[in-house]
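Please read through the structure below; I'll follow up with questions.
Only one protein chain is missing; all other protein chains are in place.
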Amino acid sequence: MSAATRDELMTVAAARMLSNGCVCFVGIGLPSAACNLARLTHAPDIVLIYESGTIGTKPDVLPLSIGDGELAETASFVIPLPEVFSHYLQAGRVDVGFLGAAQIDRYGNLNSTVIGSYEHPATRLPGAGGAPEIAAHAKQTFVMCKATPRSYVARLDFCTSAGFGNGVGARARSGARGRGPQAVISDFGILRPHPATEELQLTALFEGITSADAQAAVGWALSLADRIDTVAPPTDAEMDALRALNARTREAHRKPVRIPV
Amino acid sequence: MSAATRDELMTVAAARMLSNGCVCFVGIGLPSAACNLARLTHAPDIVLIYESGTIGTKPDVLPLSIGDGELAETASFVIPLPEVFSHYLQAGRVDVGFLGAAQIDRYGNLNSTVIGSYEHPATRLPGAGGAPEIAAHAKQTFVMCKATPRSYVARLDFCTSAGFGNGVGARARSGARGRGPQAVISDFGILRPHPATEELQLTALFEGITSADAQAAVGWALSLADRIDTVAPPTDAEMDALRALNARTREAHRKPVRIPV
Amino acid sequence: MSAGLSLTLSEAVERFVADGASVALEGFTHLIPFAAGHEIIRQHRRDLHLIRMTPDLIYDQMIGMGCARKLTFSWGGNPGVGSLHRLRDAVEHSWPVPLEIDEHSHAGMAAAYCAGAARLPFGMLRGYIDTDLPAHNPRIRQVECPFTGEMLAAVPAINPDVTILHAQRADRAGNISLHGIVGAQREAALAATTLLVTVEEIVEALPPAMNGIVLPHWIVSAVVHCPGGAYPSYAHGCYARDNAFYQRWDSIARERAGFGAWMQRHVLTTRDQREFLASLEAVPA
Partner (left out) sequence: MSAGLSLTLSEAVERFVADGASVALEGFTHLIPFAAGHEIIRQHRRDLHLIRMTPDLIYDQMIGMGCARKLTFSWGGNPGVGSLHRLRDAVEHSWPVPLEIDEHSHAGMAAAYCAGAARLPFGMLRGYIDTDLPAHNPRIRQVECPFTGEMLAAVPAINPDVTILHAQRADRAGNISLHGIVGAQREAALAATTLLVTVEEIVEALPPAMNGIVLPHWIVSAVVHCPGGAYPSYAHGCYARDNAFYQRWDSIARERAGFGAWMQRHVLTTRDQREFLASLEAVPA
């Protein structure tokens, strides 16, 4: 088997954080892969909710969009989207929410709206989607965000979703009910909030990566936990399951669809 | 055929007020009989909504309760009760609402809550149910209320549902969006609001009943319209349809139900 | 599901319904959880805050047996028949104990359940216009639209300590499916801290639901298999509403003595829903 890619390392690390039976609000991309990998390995009874309204879905291949037919077909049931947000997310019935972002700061606040100014953006990103309320209401969130020169920044161009605000209890004072970003999974390792300051700290590194690498990847003076673990490399079982899932997915998405003429 | 009873006269008169295709919010009792009589005679495409959530229902027998199984089985579809009130009634999608009451005053305001004081009632009635919002939001309402010594009163003990308030435009100023009670069907005849004062006026009498009878039946100085019609007696077709409906209903409700031991 | 499928109804009521709790046994004519109500009576629960849009016979029974100190409701009658005599006796004469009432319209109470299900502090509606209810219920207030300045009616969210429903079926994981007239049951279920469901049958796998009404196992505290648990109300597809019983209830409940004797014979001296139903079959009430 070839060595794990950074995407695979991140996906496996995220999947391991999900306990069996937990209720996950799943986004497209790596979070969707991580949640389904967990379901196919150690967490068969995990409950996956996609914001399209599919509850308890068990897709055989990963969806390209948040609303692929596969999600509805394999769901326990399908509800209108407004109810996903009011009856499940806002009601506090989601254990884990996944978020991604173009930018993240040291308190786990996220930007997926614009690079540059809002009124005259250099780059217009897709926007908020479900993120602001996932960030507020999921009992905890996991953020998956690769390090690029512009992703781990000292100051966000725009705050789309709040993590710990400016730290030291700001989140608790804000009225947000969930505990916020409890893990940030990057391609160098894992950050977790300090219990008192709520600033993200480096708590684990992938094999072969150093603290100096991690520090170089982020745009602020990265705080290091007292103890920094090494993430255990993916097991063969994890890699087999993930690669099979990705292979099935690639094949399914490539398959020509009959145009309904 | 025996002479029409007062219930039958009221039912036929109310049924005639319903045009084909109109959307009716139906209450139990005489309104339900009137709406279904209309459907079985001149208005086959009338849309009946019961507050239990059954939309476009076509019962073969009259329901005893607002939520008999017959209503669901013959409905176009069934929605949760909150949606009946928000998406259909409050949204202004109901053409005609029917109301009954223990007391009615000269402006068509209704009491179905208490006789006596609210805190220490002489008689506790069932209460508001859907009435306050039917009264406000249906494009128009029809009230069916028999005259007893205590039903047509100068002053309500409690206002459960507003008609024209104290008249002369009070309703329009209240924010209610429907046009209010456009007909009151009693067992002596029919009252309709005066266009300017909005006080109910006697506009029609059932055969053999005089204006003096009507005046004696109400507890205020009854205003008479310039012209008072006589309600055309029920036709044989109307009576046949109504009596057959009532006979089917009585038989169905008497039929012993197997106790699900 | 916290308690699984292993509890009897008696055990479930004992565990989840405490004296003084706010309890919603919802059901709009259909799927009314009679068996659960009877079990609450058998266990002599007291000081309950009963919540329900349409308190009907089962609440008449619970109120008449002294289980309740407060009632939140929007229409309190015997549908198509007339009064609920035990409810009236409690309101008019404080018998057997005083009953505080928190009275709404259907639309108001529906908005309150929806707010509860969404964990919002209040619900709003265009409601109660020019009526006397707001003057008598401090839980009906107004809220101003921050865009148009319009005033709307506001009601506080309803979040029962316990909601109890009856449904057609559950699977072994505890997922619940119901169909037919559903009233405000789903909202009442989602608004509750604890959700207890009695069902007609427990199946290996629910029928494919797609857009049907399902309550997922992870919001359910316990499921109890209780065939006939909605009688004399009904379970669509299983058995019909016993309209004749509803009509007979008017005379059963009219007088205190007759009511007491009926409850003694059919509820207090029966052990469960099966015996209750058998007692009615033996000698029609």
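Side notes on the structure shown:
For clarity, chains are labelled A, B and C in written order, and residue numbers in each chain start from 1.
Throughout what follows, contacts are C-beta pairs under 8 Å (C-beta built on N, C-alpha and C of every residue); 3 or more make two chains touch, one makes a residue touch a chain.
Predicted model only: the values in this text are computed from it and were never measured.
The shown chains contacted by the absent chain are A, B, C, with contact judged over the whole complex. Of the listed residues A:Thr123, A:Thr148 or A:Thr235, the one in contact with the hidden chain in the full complex is A:Thr123. Residue A:Leu71 is the one among A:Leu37, A:Leu71, A:Val184 or A:Ala204 that touches the chain missing from this view. Per the touch definition above, the residue from B:Ala43, B:Ala72 or B:Ala162 contacting the chain not shown is B:Ala72. Which of C:Gly20, C:Pro98, C:Pro121 or C:Gly258 touches the hidden chain is settled by the complete complex: it is C:Pro121. Interface residues of chain A with the unshown chain, by the touch rule above, are 28-29, 51-54, 63-69, 71-72, 78, 80-82, 85-86, 89-90, 113, 118-119, 121-133, 136-137, 158-162, 165, 170-171, 174-177, 252-261. Annotation for chain C: contacts to the undisplayed chain at residues 119-122, 124-126, 139, 141-148, 150, 152, 154, 156, 179-180, 182, 210-213.
Those residues of chain B that touch the chain absent from the view are 21, 23, 47, 55-56, 72, 76-79, 86-87, 90-93.
Here is the rule we use: only the chains that are shown with their structure count from here on.
Touching chain B and chain C at once is no chain at all. Distance from the chain B centre to the chain C centre is 28 Å, each centre being the mean of its Cα atoms. The mean-CA centres of chain A and chain B are about 56 angstrom from one another, to the nearest whole unit.
Averaging Cα coordinates per chain places chain A and chain C 41 Å apart.
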